[in-house]
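Okay, handing you the structure first.
What you see is part of a larger complex, with each chain still in position.
For clarity, chains are labelled A and B in written order, and residue numbers in each chain start from 1.
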């Protein structure tokens, strides 16, 4: 079986872009399986995701990259990358004390729902080590205090390097990462926030939602940027609440939202469906 | 046919409240058709809505009110009111230039879906007079500028008195009402805001939603208070959007949300299902 390739592009919108890309894929003997394209008319930016089957030739990737770079990407000023559809990404999970997202991600991995590797779980608390053990995953307890934060992040980053991590998933990790840490993994850290952002950013969103008397609560999954809870949104969903719901009821209903919304975002990332531009995401489905 | 009565109560939570109320209704010969009760455990407040059929006795309402006031409401420190289920409320519509909520409300009225009177439509622009005319409703054009605002509101209030208005519905009325105006109609002015409050309060919410890159947009209907877009929320709903949706697409999708959410809130008010406490609503459905 030849492995499909996924080409992701964004560039200034110009005439002939689709034809230029698809013609080159055709020229190297590739067959397009799925093409999704989008133009942000207001900003004049073109986005494309093409999944294609290359010919049997073992050098096709290198050959395509060279030809594409010279003949298409350069003249059209493209930002682009080429991903292998079947490569299993390596994911690190960061957790604190809440276990629902952790259980959910581990279940999807262990049951084979997600084709991913999870070499390590990192936590600032020891509480969830038993979960990691039940699923047979390495657990590293790295406490974080104001004083030790810099050292703790160095240890975390060393672990990420050691385990060759492609993606960090903050599964209700209750610490704020430093700008340096974030900069080392651009568009590769996914967080779940327990509100319908931008409403109720920051701590205690369910309490804030209760006090405001909203009739719907939400959860938001986003790439982490240096600006707290303000990174590019990947997925959101909501659930109805009423005056009958106490803060505890909202927390309970919210847990289900959080794990489903986080899973949708991670899945889209694993499928190489996401392009980020101007702090917004294009999610090709 | 005897007309049902609706008793709405809130008071400090105490033992024996339900028994005290239902026993008195029983005592005057009433039959409970629907009872909904709620306790806000955190704040220690009790809420109840009881719909009941009184006996044939023509004086029953006065008799009940007297007995209830003395024997139940006073000792339990209740805020309460008694509504007649079938009385048709008189509603004034305030509009500016957007017509979708106006058409929707008028259609529900004219088709008999809502048992309500709409004696007058008030607008700061003349644009929608043709709609009022098509539906046979009085239309009053009252321009509002910074200088004329006080005088305009006096004219508006005079119209509300003249038409004995029970409820003002701001169907995308693009002016801010003064605190005095609002105070004259407490919990009797319903607005539709074109965002999922508290996200994107104020003007241009669809532009703000686009810029933030949210994956869901919403609409919120609430009672108007002196604090802009911060009154008690009655109803909210949302619709999914994606990177494909331009601001114009959001406006289009949002229009449908706005009219449905506004209609739900107005309907709940017409059914006397809403209690307000601490800037939150209890909506008994």
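Note that in this section contacts are C-beta pairs under 8 Å (C-beta built on N, C-alpha and C of every residue); 3 or more make two chains touch, one makes a residue touch a chain.
Bear in mind that the values here come from a model prediction, so they are computed numbers and not experimental data.
Novice: Considering just this structure file, the complete complex holds how many copies of the sequence, given 2 are shown?
Specialist: The complex in this structure file totals 4 copies.
In this text, only the chains that are shown with their structure count from here on.
Novice: If you average the CA atoms of chain A and of chain B, how many Å lie between those two points?
Specialist: For chain A versus chain B, the centre distance works out to 42 Å.
Novice: Per the contact definition, I'd like the list of chain A residues that touch chain B in the complex.
Specialist: 38, 40-42, 47, 196-200, 211-216, 218, 232-238, 242-244, 246-247, 279-283
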